[in-house]
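Not every chain of the complex is shown here; the ones you see sit where they belong.
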Amino acid sequence: MYSSNETAVGVPDATGAYVSLSQVSKTYASSRGPIPALVDINLDIRPHEFISVVGPSGCGKSTLLKLVAGLEGVSAGSVRVAGRQLDGPPDRLGAVFQRDVLLDWRTILDNVLLSIEFTRKPTPAERDRAMALLKRFGLAGFEDRFPFELSGGMRQRASICRALLADPELLLMDEPFGALDAMTRDDLNVELAQIWQDTRKTLLFITHSIVEAVFLSDRVVMMSKAPGKIVDTITIDLPRPRRLAVRDSAEFAAYVQRIRHHFAELGILKE
Amino acid sequence: MTALLKRLFGGESEARDIVVVLAAALLLWEAGVRIFHPSPLILPAPSMVVVEFLQAPALYLRHLAFTLVMTLFGFVLAVVLGVALAVGIIYSRFLERTVYTLLVALNSIPKVALAPLFVIWMGTGPEPKIAIALMLAIFPIVIDSVLGLRSVDPDMMNLARVSKASSWAVLTKIRFPCALPSLFAGMKVGISLALVGAIVGEFVAGNYGIGFQILVAQGQFDTVRVFVSLLLLGIVGTVLFFLVDYAERLLLPWHVSQRARSDRSAGT
Amino acid sequence: ADKLSVRLDFSPWGVQAAMHLAQYKGWFKEAGLDVDIQDGRGSGNTIQLVNAGQADVGQVQVGLVGSARAKGATIKSIATFQRKTDLCVLVDKDSPVGKVADLRGKTVVVFAASPWAPFVDEYLKSGGLTRSDLKVDVVDPAALWGTYIAKRADGLMSTVGSALPIADQSRPSKCLLASDANIAFPSYGLVAREDTIAAKGAALHKLIQVEQRAWQVLRENPEEGVKAMIAERPDARLDEKILLGQIKLTIDYFDTPASKGKPIGWQAKEDWEAALKSMEAAGVVNAGWNVSDYYTNVLVE
């Protein structure tokens, strides 16, 4: 299993990338024949970079995330994180999966603390941090509830708190705001931007909202329909820190328009 | 007292149904015996059984206590060893192929047949009784624990791997709690088998316990006394079972199988 | 032919030789009987089944009729072949133990359903002992012999005919007889339920006649019995030497002073009275017993 030495964390490889996928393909074996999910993916993520991936449903976004997380092996090509070829999850990784996975028998607070408990006993300071995170994500007052007592969006938010609590170097998020209403989502976009600004984690963010991708990212990766290929990568040159108001700017609209247009050209998006 | 009676017989009480059914069964049995009057050697009336018990309750309870101690020893050992084995089996394919197979083979050998050898090897003390109780109870506990420990949501396992969770953390914080409902199912079967095992142990040697009482009574053609012992076993076994069941309800209120139970109206 | 089911006491051993010989030679058929012979799981168990009507006749230690009737069974002994008490305690052949009192401090094993069980206290008393002077362990028949062989016990409470020939092979032993302690207990014979005796008297009578013939042959020629048993119970893969020893020793215990010269199976009132007295002393039967309730000779004569 992969294990970098402690000091290597955050150290980019020769190309300056923290995460580097080169010529990666992934085909799932299945009883009814192979399912190609990703083809020829090349992607470098620099340290502290915020990268979003957008693409149609089933195009392989979650698969991509699992490859970077070391949860699935590649069928071809290689995935390197912090200079090392993966053969298991890299160190100091945090992840939010598409489907929230909370333990039924733990309260929300204990579910959030889980990411720490996986490796050691949480300190009181960490408990406080967990409470603060829950509050930040609108779950104050629900710490002592059990998952089945929460709404879908609340469960998802608890998952996000859990990933953030462990303070990873690299964060992978698979449609973390998928179950949230537009209002809460906007709130949390602002919170996440703030958190990223403060901690500068390297972030691979999968979303199905182009607006969200543009708002949050340094670069937006566009993927084609299945089997997934990267069709374009767009650098978002908007000033940071960003406020929600930036979404009303002309540049912002231009980025969104450009991505929409691009997808439309590819026959992915109806205009 | 009236409050108790009300709890037993008023409303939707669980105890009431049980009492009613048991009473009905006993009445039917009593009536059958009074109508067909079979030889008490073949089937005694429940009234005779109760009278017999009341003639020497201390005797029966003393032997019952001995059997109970053997049972609980065997059961606790079975739970501890069984869970440990199950953990070994899910973590190591080698153990799965070997210990598991040996366990299956051993379990297929009836303990009644093995018990005489146990006595020859271990003597007539408590050891063979505990050993047999343990051997009988451990099997369902291992089988059900293995199923439970394996039935973890794959996404949760992925989360653990990504978080570099220690094997110990995965075991204690995910796999084990997740296996509890299944483990409890195994323990419910196991506690009954431990009691049976203690009796089987007492059957082959020793001068104590309900099993010994049954043997002596059988030797004296005293079917009534055999029935007192069997009934006591039935009662004690039921109580032990529902103690495990109660522990389950206390510990696992979060599990669907329990939620479904406390709120049946929601079921179709 | 009249159908009869006979249930034996245990899995095959020497005492059953006559039954198997008769079957083997076709003597039952000759007598117009269709006899089904089942192996048993202990004399007590066989008595239970006979009393429940699951078998017509049981070949058991007939002394057990005493305790069975005390608990409501309606069976009687209809013939006793081995009329002399053969209960004994096996100890090492060269052991200094020679009488009851020598058992002090020793360990003795017995099985729960053994006819020995009720007599243990009486037996010990005859040597001035009580249960606290030695260890009497109750062990299942299946483990009994192993316990003795493994020297986990100094004494084994059994019968002369069944045990001595086996002991010869694995732990040569000698016998302390129960009769030395004035315990009387008729050994192997046939039992049947009272209503069966009434309804199938003729068939039972024929069965006993055939048995008498078989035992007569065995008296002269015990090897015939060995051959018949091995042929009738091939799956049991019996040991010839042990069987022969068992048959011979069984026959050694056929006669009491009161029954000497009488037909095989015929039962003396004195013998039964002595047995019932022993049982009364042991608390197995209550005072006021009537000896004719326990046996009948009508099917022997």
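Each chain carries a letter (A, B and C) given by its place in the written order, and its residues are counted from 1.
The criterion applied here is as follows: contacts are C-beta pairs under 8 Å (C-beta built on N, C-alpha and C of every residue); 3 or more make two chains touch, one makes a residue touch a chain.
On a predicted model such as this, the values are computed, not experimentally measured, just so you know.
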item	value
Complete complex composition as a label formula, though a single copy of each is shown	A x2, B x2, C x1
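Just so we're on the same page, only the chains that are shown with their structure count from here on.
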item	value
Joint neighbours of chain B and chain A, given as chain labels	none
Middle chain, criterion being Cα centroid separation	B
Intercentroid distance (Cα basis), chain B paired with chain A, Å	49
Separation of chain A from chain C, taking each centre as the mean of its C-alpha atoms, in whole Å	86
Centroid spacing, where centroids are CA-atom means, of chain B and chain C in whole angstrom	39
Touching two or more other chains - residues of chain A	none
Residue numbers of chain C (touch at least two other chains)	none
Footprint of chain B on chain A - complex, ascending	66, 69-71, 88-89, 91, 93-95, 97, 99, 101, 103-105, 114-115, 117-119, 146, 148, 166, 172
Touching residues (chain side chain B, partner chain C) in the complex	39-42, 115-117, 119-120, 123-124, 203-207, 212, 215-216, 218-223
Residue ranges of chain C touching chain B (in the complex, touch as defined)	44, 47-48, 51-52, 67-68, 70-74, 112-114, 117-118, 136-140, 142-143, 146-147, 150, 152, 284
